[in-house]
Every structure is written in structure tokens, then in C-alpha cells.
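All protein chains but one are shown in place.
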Amino acid sequence: MTHMSADAHPSSGPRPGDAPSDIEPVVEMTGITITFPGVTALDDVSFRMFPGEVHALMGENGAGKSTLIKALTGVYTIDAGTIRVGGTEQQFAGTATAQAAGVSTVYQEVNLCTNLSVAENMMLGREPRRLGRIDHRRMNRRTREVLARLGLDIAPRSRLGDHPIAVQQLVAIGRAVDIEARVLVLDEPTASLDSEEVDKLFEVVRSLRSQGVAILFVSHFLDQVFAISDRMTVLRNGRLVGEHLTRDVTRLELVEEMLGRELEVLERLDREPSRQPDERRTPVLRAVGLGRKGALAPVDLDVYDGEVIGIAGLLGSGRTELARLLFGADASDSGTVELRGRRVHLRSPRKAVDQRIGFSSENRRSEGVIGDLTVAENMLLGLQAARGWLRPVPPRTRDQLVTKYVEALDIRPANPDALMRNLSGGNQQKVLLARWLIMQPDLLILDEPTRGIDVGAKAQIQQVVDDLARDGMGVVFISAELEEVLRLSDRLVVMRDRHKVDEIPNVQTTTADLMAIIARDEEVARA
Amino acid sequence: MRDLTRHRLFWPVLALVLLLAVNAIATPTFLQVRMQDGHLYGSLVDIARNGAPVLLVALGMTLVIATRGIDLSVGAIAAIAGAVACVHIAGSPDPASAGTAITAITLALAVCILLGLWNGFLVSVLGIQPIIATLVLMTAGRGLAMLVTGGQITTVNNAFFKALGAGYFLTLPIAILVSLAVLAITGLITRRTALGMLVEAVGINPEASRLAGVRSRTIIWTVYVFSAFCAGLAGLMIAANTSAADANNAGLWIELDAILAVVIGGTSLAGGRFSLMGTLVAALFIQTLSTTIPTIGIPSETNYLFKAVVVIAVCLLQSPKARAAVWRRSNRSSLVKAGRA
């Protein structure tokens, strides 16, 4: 489907000089393939790490980062390929065997037990024992030592849950360090840390690096990746697209490689020159200072009738968080929202639907599809919920609506009674789109509506979005694919690090322009 | 043939038919239905009549379980309903009149609806796990019933009230007619309105339902009220059958039979798609089982043993892990699952 772009780095293997050739890699994964029902999550990916390096693993949603990590840490079994750690081939049958081989992981949502003490979280499973009983005193002493190495002054006997996430993260690293790991995987370790805490973490990471530990660092903060990593591997759509020394790559090159270029020929939308909002009219939606602590810095946004606002930004940039706040899926803690000039408080999706807003989540499977209901039921769920259970949609209306949208969106199989879970991703997405179209909203928020679906369905969905805007609907369109955003949008909003960093009219904007904004180093701004 | 075995009612119906066949062989007169004094008599009629309370409770339980919930308090609610009705009749100036019976029944059902509101409040508003929330009323409920009856077994003598449990109408026991009527009404309400679909949506994927704008709080609240209503009706039937309210033993363990009926009927305890017909068949199956065991010469108390076997069999049939273990030896799915948990 996706091809490597001509100007991406053609380096699917290590280039000479990448790493000292006399050092054996501590991790060597070759030809790793992992498939799930219907999806190839990793396709013949090779990956190496050397002792004493910080290695960044880069990629967008669905690139295969977490699958690769889970293969390395023994959570998933691989379908093909080999994993060598420290020169010996490994058959990981679970996290315990991976840990025994020296691979430790600190996950994003700290995987410790908040109900236990700090010391227990650090030592559980390896606690010092005497005659079968846990030697709490020795355990606490050793914990204190490890904490000291991390520069952390907390009581070993205090309950982990009483500490902020940042401390929990460091405790998790402490656990990994105490295992004497050769390989330490840090999956989005900085997602919930402030900048001071990040500095602290980096100090620890550097000290571990100097002790010869290989550290796999996964983060969507480009600043941090460039600040800490020595080498990086880039994945896209389950394939390896590049392996570089960090100092050889510019931000722009990295962003290009992560986002890729679509060479597939999508029919050009026969669109007019960008529709510009008439600022004299009242916008459908006006958000002022809308934000949520830890998720999104306050954002201003206007959406007018008949325009598509494209939101561009990397994973974790705040694009999804913005969409969820606009729909009331998460509660905002700052700012106001006006709909057609009327101040509203969107406390819940229910309220947003009543105000004629629709939202299609990026997590189609967990937040959109009701798998065991039929296509027709899924399509009518929104309308039915709005009417309440006492007023069912009359059978005739129901049949008309379903037939209309099955035809209009070319949903296959064209059987309204088919179970939703048996449909392909693209067709599921069309059904979810129909769910909102039936309600005829004034504003439709689409978060990655085309992710992971085939080209045909993608083109159809793009066409629908364009038609909707023409018919006067306001659309907020979010996608990781910049071409798609550019093709559809009238105005562009760029997000980075949970801030809105730019808003430009889409007049002859190119992907390169967008990437430049996304990758722009804001040293000046931060200083 | 494959389609037939895949139908969700296939296994429950097959089990019921087999059980009936065993009975028919053991007792040749089993399948006979006689007409006597304008009433129908026979083992089949008895099974249907004795199974009516369990069926009623199971109907409410089906909807509750479809929303990923459970209602343990139904037995206690049944006892309270019986107690309220009997105490009202016994204490009224005209304890034998139809009017008294009607007010008693109305009063009892109103109390049950209040109790259902209470359960629904704990679950949908306070967000307490259903099993724990309803455990409260399960524990306190029988005490409340005894409070109402003053600890006595309250007997009444009201022909109209008694008819609900032991009477006949158009040759059929009224208990059967009432339970079938509730089944039909439930079927109509869930399938002719959108309640059924919304219940299933909430049970299958609560988050997706929320994002589609479904008022899941109202839906969940409604099913607990309905469950309490059904339990109350069952309790009235039990009390009417003996013309007495026994706060200690009326509806004892009926929640377990009801849950069993729902599970055997093909509704998963994990919520989602439900089948009222499955529940009907399963309730009849459970009742037939209790009838069969003494018929074929096994002490009726071992009933429990057979129920245990049925529960285990159904659980293993429904457990994807158990099926996977039978079909192929592979630990892949478990690993994937563990990783995603």
C-alpha cells in the first residue's frame, strides 16, 4: 500500500560507521513478523541495539512500535524471525523469560501496583528472604540504595500510589535497574512529566548509559528524542523505514520519514479554491481557551459552516485531546465553547449530540464499533439514543435510512443485518460515518477516520467529507497523513506538544510547509 | 445442519427435549395432559406452573445481565413482595375482597419498584459494582421482609389473591398465563421499542455507546427496576400459591436459579446479546430437571449436583479459552490477551 518515498533514507540496514563495528549488538532482531487476525502488525522488521546507547524508536500510530516492544519484552510471540539478546537466540515465552534474559520494560501507564509500598514495587519477585520470610528490613535498605542511585529521596515503606506519576516512573526504572537489565525499554516515559522531571529522568538515563545499559527510548516529543538519543530506528505501517545516527538526521527528515508520502493515486478531488470563512458570520463553534490540565494547553478555535478545518500534528501533539474536548468526551477544565453564538457547557457526549455535534473516535474498535450488533443497529444507534428508548425509529424510516447510506457510502456487504464485527475496517468506518450523517449534525469531528483502511474506502470517505462541507456542514478533520489533510481542508491548525502552534489558510500549502511547522525547533520560544 | 447447531437456541432446546424424552421413557404418562373440571392437568402443566416464578425472575435478570450487571437481591425482593401483600390483606377490614387483593398487589409491586430504584441508584449513579450493590439488599432484604411480617408466617384467606398462584383461567393455571404475558410484554418492550438494542449496546461496548450519546445511566437504572418488578411478581405468585408469606424461605436461592437460567439460555455473563426465548427454554429445563430427578429414582435433593454439572458444562462451553484448549494447543491467544489487558 505505502511505498517508501524516493527521498526517504534508503537505509533499511545499518550504514557503515553507524556503530562501532567491533562491538556486538546486545539486541539483534531479524525478520520479525507478527500478524493479528486481519492485520500484519510487523512485517519483516529488523532491529539492533548496542550496549551503552540510547536508541529511539520512532513512528506514528499503527507504525508497529508497541508491537515491536512487546515482541522484545516477551508479551507477544513472534510469527517469524529471530531475537538474539547478548548473542544467544531467545524464545520468549512471557515477560518473565525476557526479564531473565536481561530485558526490562517501563511502560507508559506505569505497570506497578499502587497499593503496595515503594520497596515492594521495586523488589517484588526478587525480595531478599530469610527462611522463606521476606526480610523487610534488608529490602528497604536495598531500595534506599537504588533510590539514592536515582537521586530520589522517598521512604521505601511509603505507598507507591501516594507519589506523583513522575516518582512512580522512576521507581519503575529503579525496579528495572535493580534487575541489572542489559536492555531497558522506556515506553513513553515522559508523557506525564514536567520539564524538571524530564531533566531528572534524562540524568538517570545518561548514567545508566554510561554503565553500559542499552536503552530503548520511545517518545513522541521530538525535542527529547534529539536531546537524549544516540541512534534511532523509524517504523511506518509495520515496516522498517530507516535506521540512523541521531546526529545525521534533521527533524524535517525524521518527520518526513515517519509520516511518509502517499504515492497511491487517489482521484483528485475536484475542488474549488479553498473556501475562506466569512468572518462576519457567527461560527458554528467557537472555542476560547479550551484546555485540560495535562492533556491540552488552552486552544482557540473557530469553525464556520461549510468549511473543513484540518488538524495536523504528530501522535501525542494534542490533536485527539482537542477533538475529545470539543465533543465533551473528556471534561475541559478551562475555556468556553459557543455554538452559533450561544454559550454551552459540553459536560458529556450526550450534551454535545443534543447540540448537533458528531464525533468519530480514532479508536474505531474500542470507541466506535458495537461489534455484536448489526450494521443497521450500529448505524441507527446515535439517532435512537437521541430519541430515547421509548420512541423507536419507525421500521420504514429505519429501512429507508439504512438503505440510503449503505448505497451512498457503498458499504459492503450491503446487508444491513450483517454483524458489525464481520465487516472490514473501511466498511466499519463508513457505518460509523453514517451513524453521524443520519443525525445531520452541524459540526462533525472526525479523528483519523481513514487510518488503517484500504485505498478505495479512503477515497470514498474523503469524497464524503468534501461533499458534506459543500452542503454546509462544519467539519474538523484530523489525520496523521498530511496529504490527506491538505487535500481536504480549507484551514489548517497545527498542533505540537499539546499546544496549538499555528493556524494558516490552506492556500497552496505543501506537505513540506506543514512538516516544517511541525518540526520547527522552538528553542527561542522556550528560552 | 451447521446453521441449526449454530443457532443460539439449539443447545438449550436440545437439552430440554432430551430431558423430556428421559421422562417420557421413565414415566409413560409423562406427556399426557388431561382435562378435568375444565382445568388442564399433567406433568407438563405442573412443570410450567412451578417454573413460572423462576421464569419471571430470570426475565428481569436477563436484561440486567445483558448490561454486564447482576442482581442478587431478587430472592429477598420476592420475599418482601409476598410479605407486603399478605400483611396488607390480613390487616385490611375486608380481607377476602377482590379490591383488597388488587390494592395489596399494587402496593407490593410499588414497593418492589422502589427497591429496584434503590439498586439502580447504587449501580448507575454511585457506580458500585452490581454484585456488591445488590448484595446489600440481598442481605438486608429478608430482614425487611420479616420486619413487615413481624417474623410470623402470615397466612391470608383471599380467593382472588390465591388465584394468582393457584387459580385457573381458560383451562390454564393463571401463574403460567401471567409469566407468559410478562414474557410477551418484555419481548414487545425490548424488541418493539429500542430498549433491547440500547441495553445490548451498553452491555457490548459501554464506551462506544457513551460516545454515540446513549444515556446508559437511564438504561441501567431501568433494567434494575424491571428486574425488581419481575421479582416482586414472582414473590406474589409464590405467596399466593400457599396463601402465606414466609419471609425466610419464599424465593430462597431463586436468584441462583434465575442466573443459571439466563446463562443456560445463551446470554453471556459478560453482557451483550440476550435471548428471552433462551431464558424461557432454560427456565423450563431447570424446572424439568428438578421434576425428572425424583421420577427416575434419584433422591430429589441431589438436584444440586446436576445443576453443578450443568453450570460447569455451560461455563466451559462458553469459555473461549476452554474451547481453544480443546481445538488447538496454542498459548498464543493467552499471551496476546495478557499483553492487552
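A and B are the chain letters, set down in written order, and residue numbers restart from 1 in every chain.
Just so it is clear, a contact is a pair of C-beta atoms (placed from the backbone, for glycine too) under 8 Å apart; a residue touches a chain by one contact, two chains touch by 3 or more.
As a working rule, contacts and distances are computed from a predicted model.
Undergrad: Given the options "Sugar ABC transporter permease YjfF", "TonB-dependent receptor", "Pimeloyl-CoA dehydrogenase small subunit" or "GvpL/GvpF family gas vesicle protein", which would UniProt use as the protein name of the unshown chain?
TA: Its record in UniProt gives the absent chain the protein name "Sugar ABC transporter permease YjfF".
Undergrad: Using the definition of touch stated at the top, determine which of A:E145, A:D162 or A:D194 touches the missing chain.
TA: The one listed residue touching the chain not shown is A:D162.
Undergrad: Write down which of B:V17, B:I132 or B:L188 is the residue touching the left-out chain.
TA: B:I132
Undergrad: Among A:N115, A:Q211 or A:T336, single out the residue that touches the unshown chain.
TA: Here the residue in touch with the unshown chain is A:N115.
Undergrad: Go through chain A and note every residue touching the omitted chain.
TA: Chain A touches the chain not shown through residues 75, 94-96, 99, 105, 107, 111-117, 120, 124-125, 127, 129, 132-134, 136, 151-153, 155-159, 161-162, 175, 200.
Undergrad: Which parts of chain B face the unshown chain closely enough to count as touching?
TA: Residues 70, 126-129, 131-133, 135-147, 150-151, 247, 256, 259-260, 263, 269, 299, 301-308, 311-312, 315-316, 319-322, 325, 338, 341 of chain B touch the chain that is not shown.
Following the convention adopted for this analysis, only the chains that are shown with their structure count from here on.
Undergrad: Take the average of all CA coordinates in chain A, do the same for chain B, and state the distance between these two points in whole angstrom.
TA: That gives a centre separation of 45 Å.
Undergrad: In the complex, go through chain A and note every residue touching chain B.
TA: Contacts found on chain A: 36, 70, 75-77, 93-94, 327, 329, 348-350, 352-354, 359, 361, 366-373, 377, 381-382, 384-393, 435.
Undergrad: Mind listing the chain B positions that touch chain A in their complex?
TA: 192-195, 197-198, 200-201, 204-205, 207-215, 219, 222, 272-273, 331-332, 335-336, 338-339
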